[in-house]
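Read the structure below first, then the notes.
The complex appears here without one of its protein chains, the remainder shown in place.
Moving on to chain A:
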Amino acid sequence: MLNLSSFVQRAQQLLDPTQGLNLTDSDKNPSKASLFQNQFRLPASQHPLFEITAELTIPPSNITQGDKNGDRGYHYAGKLHLSESYLCFSTTPSSFLQSASTSTASAFTGQTHGGGPSGNGFSFPLCSIRRVERLHSQNFQFALAITTWNGVPQEPGKDKDATKDKRETREQRITIQLAGPRVSCERFCDGLKKGLRGAVGSVGRLRKVVAECYSEYLLRPEDKKNATPPDAGLGMLFRYPGDPKKLRDRAKMRLWAEYLRDNGRNVTLIRQPTFHKLIRVGLPNRLRGEIWELTSGSVYLRLENPTLYADTLAKFSGQESLAIDEIEKDLNRSLPEYPGFQSEEGIGRLRRVLTAYSWVNPDVGYCQAMNIVVAALLIYMSESQAFFLLSALCDRLVPGYYSTTMYGTLLDQKVFESCVEKTMPILWEHLVKSDVQLSVVSLPWFLSLYVNSMPLVFAFRVLDVFFVEGPKVLFQVGLAILRINGEELLDATDDGAFISVLKAYFARLDESAHPKSENPKLRAVTRFQELMVVAFKEFSGITHSSIMELRLKNKDAVLNNIESFAKRTAIRNLGPDSKLLSTEELASLYDRFYGVLYERQQRDHIIKQQEHARRSKSSRPRATEVVSNEEGVEKGRVGLGPSTSLMDYDAFREFLAGMAKWAISDSPTTPRLDSFAEKDRGFYNSFRKSDVLMSPWGAGPEPADHEFLQRLFRKWDVDSTSALTLQNVVTGLARIKGKRDIMGTITYFFELHDDNGDGKVDREGILRMSEALLFLTRRGLEGDLSPSNSTLALNGLSDGVNSPQGDIPGQSLNERFLGSVSAFIRRCFEYADPDHPNNHYSGPADRGEIEESDDDQLANPDAFAIGDDDDSEDDLLEMDSPPGSPKAAKRSDTSSNQAPPSLQLNSSTAPSTLNSDASDRRRVSRAQSEKANIALDPSNPLHITLPTFRMVVLADELLEQFFESSFPASFHITGGLTSSSSQTPTSALTTFSSLGMGAGRAVGAALGGGSAAGGAGVPAGGRGLRGVLDNIVTDGMRVAAEVRRRMEEAQKELEKNALPGQKGEDDEDEDEDEAIPGFEGRMTAGRSSATYGGDAERRSVRSSDRDLLAGADAEASDVNLPGADEAETGGSSGRQERGDSASTRSGNSGTGGKVVGVEFDG
């Protein structure tokens, strides 16, 4: 035999509370409220409001045990606690004051012979207190006499009966002496008074709840002997398991009746040492359910909402769910040996309880083993009682056991293994050496609370103690089983042998533990009794707190295991679409998806708690609550069984903002924290920094909200559930990013805007498409812009590189794209099919015209600017230019003439892309332009079809590149927005606002002020454009003026934001000479945001740009600047007080930028 007690001692040393080192604060310091609720098994609505040291005196009239002290009855020193609706007394000296240390707050170690977690005392619902009188006592300043409703008949109406019965059942009256300074006593009493007043309304509810307790029937007055007993489980119909004689059920019942008569029944019961002893010898059948619900605290849940069970069943009646399917599978497989579960009656009860619970707690739903546990409960209690007890189990007693990941089960297996290792090192070593997996035997013990492992009668005895003393009992019993079978187990060398030893043991639990003993008393001790003694004596060192310590210590490892398994499985099961993405991308999507969900829940939770704390602080200054809560803080973590795996629209926005620049808001409403580059490192750790949590978007950037996002969301939400699954997200992204097929992407984009799926997009839709295009590119284009254009490519760096080019007026990529988009709109209208048959035009002919080859297109500016044939330009001008602004008309003319340089720049860098085919397509005839004018007429409904859309897109190189590469590449699934690109707003700003920025730009960007500025400016442009587009439709005549005004406004705003304090500069900047310094400044901005400097690099970029300048393009800037000038003057009057260079330039690029100018003027 192993020397057990020495192991226990060693265990106690090893279970040093300082061991759980890698814990978070919230893990280590669970809130006082939750400790309080745990100790007294109260619902989550209860908080420790007041506490005071006190002495409880139970008068001699209702005494069974205790320290007899003459005629004064029994005394217990302890603490009296008051919550919102409970008055609790406990001999356990726990304190839940804010100032109390965690160890004093969790001092309910529940030694076997102590009183279980709540010690001796009581937990009275305030509504069960009938009267409180203040006594005059000499020893104490304050003494209260408390009279309860215990035993007072149900119907308050029958007063006569009541008085008669009162004579029969002694009134329950206890006294409590408060020990403490007068002020605290008074404060406590005030609180109590208030609570009692509030509880008056609940007395009726209490009566109803209590009426379902068997004790009321057991102790009923004589004249009610014929009443029908309350439901005490299936056992009343199908007999209780075991032989009642052998169980000595009658004797037990007598003892309990006596105890309850003296100490109060159900909610008014006072726990004295006898109570715990009576529980240890096993509960009588008919009282078992009631005592279970009392000791577990589930009766308080029932008291809070007595009709929840019935209501839930009614509410969800007839509805289907996955849980219900799973439940149905197991109904016939739950304790099938018990007759009650071979009948429809028993099966029906089981079905209803499990179903109702799956509705109220969809996170758990149904887990196999719950059927067995609930079946066991139903033998002893009513459906409603079992329902609430199941709640108490899942939420408090065995948290996480039945969750979707069963992390609680796995965790406790690890904890159990540690306990074995520490208390029985030799056995542990043997297990390791023989490669025996302990959890194979122990997991079912814990998961089904021994119900399936031992003969039922014994399993229920374990449950009796378990409900009072908590989960540590499961460990103590498990250890005792191993301990008792230690020697045989040491002989077992494989799983099979190991399992069979234990099977044999369980089968003989009712036999004598010492069959050969001379001593008849010893002989009479059964193996089960021996088990209980070993469990609670030898393993008394296993306490609630030691288990908690071990749980904390093992938690992360267990969760990580589960998470990696879950991830692996989830990714593998994503279906064929997922094959379009790489495993890396899938893994990353998985992390992002759940990361966002998790973070959002954390944030919600903490924000709620903070609110709650704030509220409670203001309403009751003495609130002893702290902000964190152990269970709550980790909620949503995948390993814990994500409480959701669905992503709503807001989460979706946040999800996208983590990997696409365009999904980040331009005008954050909350200041952004700089630390979000760390985001990818660990979703679960980032939350430990609480400062990060204050923003509603956490550490990440605030996501944008745009119609396009809503469309994308709806499109991905294939089941129209207003929420996305990981599968939805993967499928959605796979279609955009997976194929890298331009036609596919174009089709996708079209479908995205084809609201009714009829293959047509109408005028509104066209405008929306163009808005979406601008929205998506407002931070610049990414991806390979064209094979030979690789210098223009992607990311922050290229932004830096680009801006110099954009610097050459009219050349920025963004401007060009803006131009492409406006061309897009126009072409859409040109090629649109009229809805009205009369207006039908010969599409094929027109198209033929476009196909018309034009060899010199290669070097022709027209390849870029659509409709810039002088002729068509004129047409539009004629129509557009407001009579009062000839200047504008003229200028736009000029700018269109100035277009070639910009083109040349491009064609010189990327001549190869301009094959004649493409340029053909880009050609737009004058006739079509005229058509477009008709198309602008809102009275002619029109639409484009996919082929038209495709054609229009392909007619523009930039658009083509956008769909070919930029758009798919803008989703940075794996890399995310890395630190350089996480400064997206800054660098994007550089790019976009390089619509002519002055030298000071670099400073602005470098200082990070740019982020907000770019943000504010860009969307304004977008909005402005939207307005413009509307106007195109409604009033073609005002387009030019309107466009200009809006563009300029937008830019003005942009400048204003981007360049705080740039007032001093003025128009000198327009000097050609200054253009280069200006350009340099911009350069710097781009560089610094992209790569944080590197002078050499910067210089090289600059020089390369100079080369460009020296070439064909040098001219361009010369030519264009005057154009800018004109824009400035001809543009909006009263534009801005800050006539700074930057805004001038922006005006320049807005109008002088060839494409833009042409388009909007035309």
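Following the convention adopted for this analysis, a residue touches a chain if its C-beta (ideal position, glycine included) is under 8 Å from a C-beta of that chain, and two chains touch if they have at least 3 such contacts; residues count from 1.
Convention: contacts and distances are computed from a predicted model.
Peer 1: What is the protein name, per UniProt, of the chain that does not appear here: "Ras family-domain-containing protein", "Ubiquitin-related modifier 1", "Adenylyltransferase and sulfurtransferase MOCS3" or "Polynucleotide 5'-hydroxyl-kinase GRC3"?
Peer 2: "Ras family-domain-containing protein"
Peer 1: Which one touches the absent chain: A:Gln368, A:Gln610 or A:Thr974?
Peer 2: Of these options, the touching residue for the absent chain is A:Gln368.
Peer 1: Given that one chain is not shown, which residue among A:Thr307, A:Ser517, A:Asn573 or A:Gln710 touches it?
Peer 2: Considering the complete complex, A:Asn573 is the one touching the chain left out.
Peer 1: Just name the one of A:Arg182, A:Arg333 or A:Lys579 that touches the chain not displayed here.
Peer 2: Reading the full complex, the residue touching the unseen chain is A:Arg333.
Peer 1: Write the list of chain A residues that the hidden chain touches.
Peer 2: 326, 329-330, 332-336, 367-369, 371-372, 403-406, 409-410, 434-435, 437, 439-440, 443-444, 447-448, 452, 491, 493-497, 499-501, 503-504, 561-562, 565-566, 568-569, 572-573, 641
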